[in-house]
Structures are given as C-alpha cells and as structure tokens.
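Now for chain A:
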Amino acid sequence: MKITVNGEAKQYEQAVVTVADLLVLEQVASPEMVSVQQNGDFVATEQFETTLIHDGDEIDFLFFMGGGSIPDFSNI
Partner candidate 1 sequence: MIHTIDITKEHCPMTFVKTKIKLAQIAQGDLLEVTLKAGEPLENVPRSAAEQGFIVLETKQLHDDVYQVTIQK
Partner candidate 2 sequence: MDLTEQQIERYSRHILLQQVGYEGQLKIAQGKVLIIGAGGLGAPAALYLAAAGVGTIGIIDADVVDITNLQRQVIHHTPDIGVPKVTSAANKIAEINPDVRVIQYHSWFNPDNALQIISDYDFIIDGTDNFPTKFLINDACVMVGKAFSHGGILRFEGQTFTHIPGTACYRCIFPKVPPKNLVPTCSQAGVLGSIAGMLGTIQATEALKYILGIGDLLTNKLLVFNALNMQFRTVPVKKNDNCPVCGTNPSITELVMEEQAVCELKTK
C-alpha cells in the first residue's frame, strides 16, 4: 500500500488497515501526543482504531510541542 505520510511517499509491505496500525508502523510512541489528519480532515483520537486507511491517502501526524523549558505551577 502506498501512503503519503507527513509529505513523504511511503510504501508498506505490511497491511495497514487503520490509523492505529499506521501509528504502530511509524513507531509513534504515544498516540495521545499526536493529532492525525487524513486527507486534510482530523481523525478523532477515539476513532484511530476504527478509521480505515486507503491506498493513496495523505496522512499527517501533528505532534504536541510545548517549549524548551519546564513550567512551575506551584505559584499559580
């Protein structure tokens, strides 16, 4: 199956069936830290397991990115 992942054309030997499968293949360690777009539309986290991926799909993984330092919330 051919899929474009983050702008890069990729070919998979394995059967990629769902968004969750692709996350495993792409070694995304924490699916909760990623937002997934399939052909420009967001896939809700709860639907990763049930959303099917099709040949030719464009998938984007968008990751949470905070900052380089760590906040101190003790005085909020």
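Note that in this section a residue touches a chain if its C-beta (ideal position, glycine included) is under 8 Å from a C-beta of that chain, and two chains touch if they have at least 3 such contacts; residues count from 1.
How were these picked? Simply put, all candidates are chains of the complex that A comes from, given by their letters.
As the structure is a prediction and not an experimental result, all values here were calculated from the model.
A.B. asks: Here chain A stands alone, and the other chains of its complex are listed as 1 or 2; which of them touches it?
C.D. replies: Answer for chain A: candidate 2.
A.B. asks: Within their complex, state which residues of chain A touch candidate 2.
C.D. replies: 6-7, 30, 32-33, 35, 37, 40-42, 44-45, 60, 62-76
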